[in-house]
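Yeah, one chain of the complex is gone here, protein chain that is, but the others are all in their spots.
Order as written gives the chain letters A, B and C; numbering starts at 1 within each chain.
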C-alpha cells in the first residue's frame, strides 16, 4: 500500500527500476479458467516498446516477458500471475553525472527528499520504463473484458503539441509511429517532431481512449466512482498533467440544456457525459482525454542545483523520447482496462444477484 | 470498500441520503491530541450550506453537525470521530413523479441498473448533499495540516460559464456569493446567473484550489502519486468532469524548455508542474483546476424514458442550484485537505526516519 | 484503516465510546434488495444486552438501534447502512478515580502510551460495549447468509471456568442465562458464578461457534485464508486469548492417519479440519472455539501504578460482568457471520463464473 499496487480486486503490484535487474508485477485476483499466453502479453508490450521509430527513444529493449506463476496448461488458475521483464540495455554510465544533481522536471529532487536515498540510474523507480509492466498486466485485463463482455478498449493521439489530429479511422492508428487515427496528417507530424528534435527540445501531446460495450452499472457511487478511478489511473501515468471524461473542460461553458444527455427508447441522444453518470457506467462509450507534458529530458542547458544547493547548469543527453506522449497510447489503454476489470469484479461481488427487468437502452442511437 | 471510504490512513467513511434521516461519516486515523470543536467544523459547513443567496438552491438546511465520538475534553483521542448531520428540509413529495422515470444527466438510470433498486427521494445517495460530509471531515484535516505544517488550502471560482474570472485577491473570495477572487466582476456574474435562471437553464464552472506550504516529499512513486490521488478526489465530487494539475492541458502545446521548471538555489524558477514531480510534492504550491458540469436538473422539458423504456418528457422542478459549481469551492478544498493529510501520515509511516542534509529550496523565488 | 474497520467487501466501520454520546457503525457493501428491519437487528442486540440476569453487568442499556441510511421501503439499497445506538446509562462519576491510574488487565496503560491521551470514562473506546455494534452489523450479515445460502450460525458456551459443559441441544442455548447447550448443568453454573461473585473475583470461559451449510470454496488460498480471517475476527473480540478451528490444539498430539478427514462419495468421514482445508471451506460445518479470559475488573485490591509511576492499590468497583464470556456468544456468532459474508462476496467477485461439474460431496455422512 506504499504506492505500488493498483486495484482492489484485480490488483497489480509492480516492481523494478530502469537500470536494475528487471521490472515486473504480480497480478492478483484474475478470474480462473481464462486462456492466456506469453504471446497475448507480448503483443501489447511490442506496441509500447522503445526503439521502433526515430521519434522515440533509441534504447534497445526487447521487453520480453516471462510468466512465472498462475498459469497451468495455458489457463489462469485464479492464483497470482507473476510477470518478469529483464532489463537488457542498461547503460548506467550515461547517468553518472546526474548522481549529485537534480534534473529539472524530473523526480530526482522529490525522491531525494522523500526517501533520503535514490537510485539515479535512469531515474530508477521514477522512470517511465515501469509502464511496460502495466501494459503487460493490462493485456490480461483486456483479454478478459473482451472475451466476457465484448469490451473493446482503444486509444489514439488526438493532439501533438499545437497540432490537432482529426479522427479519421481506427485502422490508421496501428499504421503510423504516432498512434494517429489519421494517416494523412502523419507527414506533418514527422516534420514537426524532426524540427523539435533538431531544436533539442520536446513537446506535449493529448491521448484519447475509448472503451466500447461496457455494461451499465459499473463503478461505485460516492468515492470510487468510475470516472474518479479512471482519473486516478491516468494521472498515475508518468508525465500526465490532466484528465477529462466526456465533454471535460468544455463542460464549463456549456448550458445544462446542451450538456445533459437525453434518453430515448433507442438510446442516449448524445454522450457529453463520456459514458458515466453518478460515477457509474451508462452503457455508452467511455471517453477519456489525457494531457501529457513535454519530456523533461532535453539536451538544452538548464539551471539546476546539486545536493549541496549550489547552482549548476545541466543538459540531459542520452536516449530519450522527444515526446513521451507518442508511446503513451498503449499505456492509457492498459490503465483503462485495469480500472474496468476491477470494477467488473466489484460489481458482481456486491450486485451479482441483481436482475433488472427494465430494458437497457443502447449506448448509441443506431 | 464499496465506494464510500476515502483515504488509507486518514479514512473518511460516509453514509446518508438526500432525504433520509441524515448524512454523516466516520473519520478514522486522526492523530490524537488535537483540539477540535463543533465550531471548527460548522464554520466550514456554513460556507457550503444551501440557501445563502439567490444563486444557489433554496433548500433550507442548517447542516448542524453533531460529534458522536472520538473527542474527549475537546481533543481528538485517536479513535474514530463520528459526525452526524440530521436532514431537516426533506420534501419527498417534490420527487414523487421521478420514481418511475430517469432524470437525464442524473444517476437515476445507472443506480437502477447497478442495484436494481434506488431511493428516488432527491436522488438518494447520488445527491450532492453528501458532499457536506466531506466538508465536515475536511475541516478536521485542514486544521491538523495548518497547525502542524502551516499548510493553507484555499479555493476560488476561476470561470463561470464563458466568463473568465481574473484573480485579484484571496480576500475577495469570502466577500461574494460566488467564491470569486475578484469583487469587481461580481455584478457581471450576478447578471449572468440571473439570465440563466430566467432561461430555466444551468451552466458549468471552473474551480481552482491551491495548497501552500506543503513539505517536499509527500506522495507515492508509482500508483498513489499525489497528483493521481488529487485527480481521484476531485473527480469524486459530483458533476466534476475534468481535473488538471499545474499547467494541465496547456502542457500539450508547451515545449519541454518552457514547461520544465528550473531549480535555483533561491527556489524553483516557475511552477508549471503544479507542485508535484514524479507523483511527489516539491514544496511549491500545489495548484489544481476542476471542471464542473452544468446542473442536470433544469426546468426545461427534456426527453427521457420510464422504467418500461417508454419515452417521456420531463422537466426537473423543485429547488436546485443553477450552477453547482458555485458551492463547489469548499468541497474541493476539503478534498485536497483529505488527500494531503492521508499522504502526510503515509509519508511519516514509511520515511519517518529520513533526515536529508541537502538544503530544501523554497517553493517560490523570494 | 486505523483498526476500526472489518472486512474487505462487506465492511463494518465502527465508532463510539462506552460513556460518550453513543456507539454505531457504517455497514458498506451490503448487497441490495434484501428486506431488513430494525427488529431484525434488535433481536440480536437483545441477546447481548446487559442487565438481563444477575450473572452479567447491571448497567441498564436498552441498546436501541436506529437505522440512519441505506434502507428504502424496508430494503437494502446497496448504499451504506449507518446504525446508531445512543448510550443511556452513562455514570461517568463511577470512573473518576481511574483517570490518574491504570487498571490492571485493562487497556488503560497501553492506550495512554499509544495515544498520549485517553477517554477514561468506562474504558472509553476499549470497552466491550463496542461489541454491540458488531452484533448489529452481524445481524444483517446473518440474514443475508441465511436467505441466500441457508447458512445457520450458532454459538454456545462450552466451558465456564473449570466446568466443561457437555453439548445436549441447540434448543437449550436460548433457555438459560449462560448460552449453555445443556439445561441440566445450569444450576451448577449458577452456583459457580454466585461463589465467584461473592469472592469478588471473575473467571474465564470457552465459546464454541458453528456455521452450517457454508458452500465449498469460500476463503482465499494464502493469506486471507478463511480460518485466518476467523482467527483474526475472534481475537478482535475483547478478552479473547485463543482461537482454534476444528481439532485445534488437539491436533498437536494427533497422527495424520487420525486427523486427516477421509472423503467418501457420501461425504467426509470426519471433521477434524473444522470445515476448512487450505484456507478454503469444504462444505462441512465450520467449527471454532475461543478462549475468553476472566474479567479484569474485579473488586479485589490489586497493585498498579499512577501516571507518575507511583505504586497504588486499586479495586475496580462499579458494574461489571463477572464472566465476560457469558455475553460473548452472540458476539462470536456475529463475527463469524461477518467473515463469511465478506468471503461470499469475494468468492463471487473472482470466481462468479466457475461451474464445477464434479459432484459436491455432502459435509456430513447422512
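In this section, a contact is a pair of C-beta atoms (placed from the backbone, for glycine too) under 8 Å apart; a residue touches a chain by one contact, two chains touch by 3 or more.
Quick caveat, the model's predicted, so the values are computed rather than measured.
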Q. For the full complex, which residue in C:10, C:72 or C:115 touches the chain that was left out?
A. C:115
Q.
On chain C, where is the contact patch with the chain that was removed from view?
A. 1-6, 8, 14, 102, 104-107, 109-116, 125-126, 130, 159, 161-162, 196, 201-206, 216-225, 227-236, 238, 240-265, 269, 272-274, 276-283, 291-298, 300, 302-305, 307-311, 346-347, 350-351, 354-356, 358-361
Q | Positions on chain A contacted by the hidden chain, ascending | A | 1-5, 7-9, 11, 13-17, 20-26, 28-29, 32-33, 66-70, 72, 75-82, 84, 114-119, 121, 124-125
(Q) By the contact criterion defined above, which parts of chain B meet the unshown chain? Give residue numbers in ascending order. (A) 8-9, 29-33, 78-79, 148, 221, 345-346, 348-354
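Going forward, only the chains that are shown with their structure count from here on.
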Q. Is the contact between chain A and chain B built from the same residue numbers on each copy (over half shared) or from different ones (under half shared)?
A. same
Q. Between chain A and chain C, two copies of one chain sequence, what rotation angle (nearest 5 degrees) aligns their Cα atoms?
A. 180
Q. Which chain has the mean of its C-alpha atoms lying nearest to the mean of all protein C-alpha atoms shown?
A. B
Q | chain A-chain B separation of Cα centroids, rounded to whole Å | A | 26
Q. Counting only residues that touch at least 2 other chains, which ones in chain B make the list?
A. 1-5, 8, 14, 114-116, 125
